[in-house]
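Removed: one protein chain of the complex. Kept in place: all other protein chains.
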Amino acid sequence: MEALVKVFPANDFSLLAVILCLPLIGAFINGVFGKRLGREGVTLMALAAVGGSFLAAVVSFLVLRQAQAGSEQAARLTYVAWDWLSVSGRHDLGSIPIKVAFSLDALNATMCLVVTGVGFLIHLYSTKYMEKDPGYHRFFAYLNLFIFSMLVLILGDSLPILFVGWEGVGLCSYLLIGFWFTDEKNAQAGKKAFIVNRIGDFGLLVAMALFVYHVGALDWIGIEGGRSRLLEPVKLWPIGNVVPLSSALPESAAAWLNTPRYVTAASLVGLALFLGCAGKSAQIPLYVWLPDAMAGPTPVSALIHAATMVTAGVYLVCRLSSVFVLAPAVMFTIALVGALTALLAASIAFAQNDIKKVLAYSTVSQLGYMFLGVGVGAFSAGFFHVVTHAFFKACLFLGAGSVIYAMHKRIHDTDTSQDMRKMGGMKKYMPVTFATFVGAWVAIIGFPGTSGFFSKDEILLKALTSQIQSPLPGGKITQMTRAGEQTVLELWQWPSWGNQVLFAMGVVGAVMTAFYMSRLVFGIFWGDFKGWTIKRKWKAPAHHDHDDHDHPHHHHDPDEPLEGPAPVESPWQMWLPLAVLAALSLGGGFLNAHLLHLHPMDDWLGPVFATAAQNVTAAEGGLSLVLAFGIGAFALGLGAAYWVYRLQGGEPARAFVERMPGLHRWAQDKFYVDEAYDEAVVESAAALADTAAAADKYVVDGIVAKLTSGVVQLAGAGLRFVQTGKVHTYAAVMVVGTAAVGWFLIAPHAQARTVHQSAGQYGVVAAPGFGYQYRWDTDGDGQWDSEEFSSQMQQDVTLGFGENKTLRLQVKNAFGRTAERSITVSRPKLDPTRGPATVIQIEQQPDGTVRGVLPGQQPTGGVQ
Amino acid sequence: MSALGYVLEHYVVLSALLFTIGAIGFLVRRNVLIQLMSIELMLNAINLLLVAYNRQHGGPMTGQLFAFFIIAVAAAEAAVGLAIILSYYRLKASVHSDEADALKH
Amino acid sequence: MSPATKAVFELVPYLLAFGVGALIPRRQGTLERVAIGVVAALSLALVRGLWPAAADAATPAVAPPEEWPHLLNVIVFVPILGALFVLFLPRQTPALLRRVTMGVLGLDLLASLMLLRVPMSRGWHFQYVVDWLPSFGIRYHVAIDGVSLWMVLLSTVTTPIAAYVSFGSIKKRTKELCFSILLLHGAMLGAFVSLDLFLFYVFWELMLVPMIILIGVWGGVEKIKAAYKFFLYTMAGSVLMLAAILYLVWTHKSLAGYATFDYLALANVVLPRTAAWLCFGAFALAFVIKVPMFPLHTWLPDAHVQAPTGGSIILAAVLLKLGTYGYIRFCMGLFGGPAWSAAANLAGLAVGGGILYGALVAWRQDDIKRLVAYSSVAHMGFVMLGLFSGTRPGVEGAILQMVNHGISTGALFLLVGVIYDRRHTREVREFGGLAKVMPVYAAVFVLVTMSSIGVPGTNGFVGEFMIIMGTFVSLPLGSHGGLQAVLAAFGVILAAVYMLAVVQKMFFGPLTNPKNAQLSDLNVRETIALAPLVALIFIIGLFPSLFLERTRDSVQVVLERYTEGRKSFQEMDPSSTVARLLPRRGGALETGYPEPPGQVDAKPPDPSTPEAEAALDPQQGQP
Partner (left out) sequence: MNAGNALFIVGALLCLVGALSTVIARSPIRAAMGLLITIIGIASLFLKLSAQFLAAIQIIVYAGAVVVLFVFVIMLIGADTSAGPPKSGGSVGSRIVAGGGMAVLSGLGLLLLARFDGQPVRFGPAAVGHGDVEAVGGLLFREAIIPFELATALLIVAVIGAIAVARSKARPRPAPPESHESKRLFHGPLHPRDAQRPLSKEPAE
């Protein structure tokens, strides 16, 4: 241990590079050379990469513990790889370097263990699950790349580096959802995931810009240190110098419109960040991509869309908890959105039959719980749920995958093989899968003593008791104006009923979770097998000897009854990870069992959330109430499901559907949210794009190009008539033109220009012409200097500063015609603030002559 | 009468008359050949002017040089112009300049 | 350790990179292996070579190598002389013509890499000045700084690629092709390095001719129309620019007493309000058309769709950059005041008309090339936004984004050309499920798409990120900056929408069109052409500071000039019609300043007059 600390000092902890690089190398080798390496090579490479990464993570964790042990401060291990780029702060002042730097503290060390650990198990599982896929190497390349991106996300020491991982996991998710790209549906789902995530990323970009502007830092330490600057007010309206149409509106409305609206920068940052979190962690309103993402292979769903990537949002809230707590309104929004998402997703999950869809909505719902937790300021409780959820949801997904794997023996259609109604009685055929699945199931429904029980109850407890304090003394920002002290903005206060509502929603969600999860389990494992007729000694028809995802449309005639062998248990590569995860689901709760006064996790994470905790108040007590409600919810949900699906064989559910077909359809079709989005967002954007495209073709091109060319053509058509083609016409026109020029030359023009000769000396020079003669009035007395015209063209004038003088000039041409004009010559005032335009340096040469030289480098100002 | 031929203005007026005759001839006549001759007339008028001024200024004979080059250019112009007329005549069977309006069409 | 062994050890990483690179291609020939290996080794060399020296602080600071003054002349005139040389080669030997062209371009690339040996500190580098038409004050004045450095390198890297690709698909009139490419190359480089406005204008116009030939001779069905459109648009802007240049020169002459077309001298002229606005407008129009910005962008899709692949690559990668480069150098350098005042409105145009509108229109295109062309409009909107922001990250990001756009969009056009060569159509609906038959092509396409939509880790992100951050904190944009940055960030979403839609339609889903079933994957030539671009996508994405390091000082100078120009513009009395000449700053920034011809004879001095009112034309009264 000591040696380790010596090799890897805390400020240059290169083990982080090892953790990161191994999966990257794995991805590169598998992606580029995978086809030549063969399956064994790819397997070895992928497992070694992630396994090595896991080992390094464990070592890092231990080192961190060592470092943490002695101090109150949160220990950090950092590693700076290289300088990436730099931006500048408010008004382009200062420089904010962005380094490719990584850090490890209690929060992301835990997360890192989960990611690499669960990641390794899922890799192991996948080696069997994807065994026969022709894109085997591609799959592992993507998976390794995902692990790498996820690690960048959680280890990144600044928001931009986190963003790299953030988009990286989105990209991997896109590639993996669309892994079987020959099916249009999968590719579509991938695209949807990417774009919806991008909407969230937009929020993150905006948040970074706000941080740059207000805090002037993007790394975690800097943000935490400068977070108080986020409390300054930001004017939202009117934007810039945009003046609303106040004149067209009634007085009161105009006044209302013109009132400046302020929010704190913290609220804006919080909202923008939460938009990012909602995108990545599938919260309302951006949750729609996650259920569709189940189009990817099941291990992908387990790893990315349940255990790791989707919890990145929660991680981000925890990471920036010190910023979030500055905006109570945003925190309440987060909690409320989390609770609402939990309920909405759970209610959709009731009506789904596709087991992966059920699990997907369950994930959305559980993520809602996590946000509920972090929203009320219980960061470590929320994060604890991330960890336990990673265990049991990964286990559930992998278990589902195991079942689907078994179903795939005879049913090759993806949708049908995942249909719960085709399963049943699997308990008998797949004992290990069954056992592990049940382990994870009891955890998710909150069976006392399991991990889910502890983490969920902790969240419920905090939802009832914890509040965000106003970060401002007095809760408002004031400003001195001429009219006295004025309140610029008043911070939103956490409502008194807030906790009760959130708690109630949480409890309802828990009941629903227990119900639909039990429905799922009963449907899969109990009852009779409904997939096909089981025949002993059944032999596969020749053309079914491969499990090829490239032909998903290889349908059986649905009416023809299928026959096949009994489903069998999956091989060890698949059930071993299941077993490990199930054990963790059952036992993981003791990491943070507050009931038993056992909370190593809270202690471990405590220093990380210390800053944020200053702004959170938690009431004492409520524990027994929560315990009662928690256990009650679990019992109610499980009991109801047992009654409906075991005792009554699903009859009440069918009756319910018959009584209220509309509601059921609604829930089954996900409340038509997708359709509504399609209509409202996608269609309107498309309409806008159509308009833009048409405008581009006809209006812009029409005006800029076609109109211009039209005008030119029209002019050309007009001018054609002038061109007779007859030489003599042209000659006549030429003569006329010559005559005009001649007339101009001979007619008298009293024009003159002034030339500047030297300081104060000006010359007024009359324009020359054929046969011109001039006379002047230089003294301004209205009398000509001499009555006689002469050929004197120039008059000299001397002026002082700011003086001006008017001259009159008369011109007579050869035919005696005259023209007259008066000319004013003025000399500008001496302006001491402005230097001369050019300084002429005067030098006396050795021979006594004096020359003016334009100097090479002279300061401005000149000789005063 | 004794000043006749010894005063610059006489040459200037003569040159102006010649030039005017040439210009009017060029503008009024339709026969390309005669138009070309009118151009020669104008060039000659200019030459006369140049030489006369040169005589008045004395000194270096740049005026005469200029006239020399004008003669050279006039010769070239006559050669090419006549060639064009020949070619035009082949095409149109006419030497009337107002019938040359092919560019318009 | 002996020097020899040390050298061997130094070589090991390069050999390793070469080996890995050479192993990458499957089922291809030796040529490809060697080429990709070389690209890998070169990439490593580039990264290591450009790594800031701070890393090895132990070694004493080495004086930067001597700047060879003729290097820029070589870079500019090697292609032009090469073009002339090509004219003397027989047209019956296309192979020889191609080899000579590639040789010349390769030589130019090598020469331009020499530019990297010198750190780009403040001021001008590789400056070379010689009188050209002294009576008009026109000089041959070339120099380079951190801004033009990357433009020069961008063109010396992409033009060989474009030429190489063209030689694969164009088989007729090879001689003219070689001539046009070389001449175009030389003219573009010349425009990037000239500091004399006359010289700049000559190169600027010279560039048009070969480009029109490229579009009009080897283009598509409506090539003539597209070539005309391109020509007329560009011409309309540039003649106004010429007028403004002449006005500026005239003003300088009346102020300083001698004519010069030199940028350094003209930058010291402070025009009165109206004149400044008009001149700024004339310059900006020329550049904005070239960029192009809404609503003057409609030539671009036509030109791109009709141009051959090579032409499109050059057009997108380099030619458009002349607009943005011109804006940095001339609009911001010569007319800081108007540029600053107009920035907020123009930035609104760049965001609304460029980033958002361009993306929306791109979404609705059926022709892939047209789509990429409109995406160019959107990307260039980002670049312009960065410039308008007038902040260090904004301008640095814009310069980086210019390079990025050259690489990504160049690669996209190349990829579109690949599929066009095989199917002779670019309609998206003709394709579908291509990933099955052309896996490598699909992978590269997806990768380049990711770069184009700015996924972090690729080059596109760095530029867009810096621009958005720079815009948000911008002072010239004032309170609009925040909104504009947010809208620009929103444009990033739209980019994903249209690019992923086309990727999905082309590559994913079932292979429906039987005509696509037999398509062959990337061939050797195409792979070799793409390899450096792909390498650069990652190099810039991961190590942008290698590039930013060399622009930083110059951007600082640009911004100083910009704020200074704004200051002197604001100090000027709004009603004044008199121009001013700022005193010379001197120092490294004004080496090569045009000296007045000889010394000025002046009248005997009058010590009581503190001013030299050479410029003051008293106003004339009315009769």
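We just call them A, B and C in the order they show up, numbering each chain from 1.
What we mean here is this: contacts are C-beta pairs under 8 Å (C-beta built on N, C-alpha and C of every residue); 3 or more make two chains touch, one makes a residue touch a chain.
In this text the structure is predicted, and so the values were computed from the model without any measurement.
*Asks:* Would you list the chains present here that the left-out chain is in contact with?
*Replies:* Every shown chain touched by the left-out chain: A, B.
*Asks:* For the chain that's not shown, point to the residue among A:Gln73, A:Thr533 or A:Thr738 touching it.
*Replies:* Residue touching the absent chain, from the options given: A:Thr738.
*Asks:* What residue numbers in subunit A mark contact with the hidden partner chain?
*Replies:* 726-729, 731-732, 734-736, 738-739, 742, 746, 770-771, 814-815
*Asks:* Provide the residue numbers of subunit B that touch the chain removed from this figure.
*Replies:* On the subunit B side, contact with the omitted chain comes from 1-14, 16-25, 27-31, 33-34, 36-38, 40-41, 44, 47-48, 51-52, 54-56, 58-62, 64-65, 67-69, 71-80, 82-87, 89-90, 94-96, 98-99, 101.
One rule holds for everything that comes next: only the chains that are shown with their structure count from here on.
*Asks:* Mind checking the centre-to-centre distance between subunit A and subunit B? Centres are C-alpha means, answer in whole Å.
*Replies:* Chain centroid spacing, subunit A to subunit B, equals 83 Å.
*Asks:* Mind checking the centre-to-centre distance between subunit A and subunit C? Centres are C-alpha means, answer in whole Å.
*Replies:* Each chain's C-alpha centroid was found; their separation is 29 Å.
*Asks:* Where on subunit A is subunit C touching in the complex?
*Replies:* 32-33, 35-36, 82-92, 95, 100, 160, 163-164, 166-168, 171, 174, 178, 181-184, 186-188, 190-191, 194-195, 198-199, 201-202, 205-206, 208-210, 212-213, 235, 239-241, 685-686, 688-690, 692-693, 696, 700-701, 703-705, 750, 752-754, 756-760, 762, 804, 806, 820-828, 830, 834-840, 842, 850-854, 856-860, 862-864
*Asks:* Could you pull out which subunit A residues touch subunit B in their complex?
*Replies:* The touching residues are 723-728, 731-732, 735.
*Asks:* Within the complex, which stretch of subunit C touches subunit A?
*Replies:* 23-24, 26, 52, 229, 233, 255-257, 294-299, 357, 360-361, 363-365, 390-393, 433, 435-436, 450, 455-457, 461-462, 465-466, 468-470, 472-475, 478-480, 482-483, 485-486, 489-490, 492-493, 496-497, 500-501, 504, 507-511, 542-545, 548, 571, 578-586, 596, 599-623
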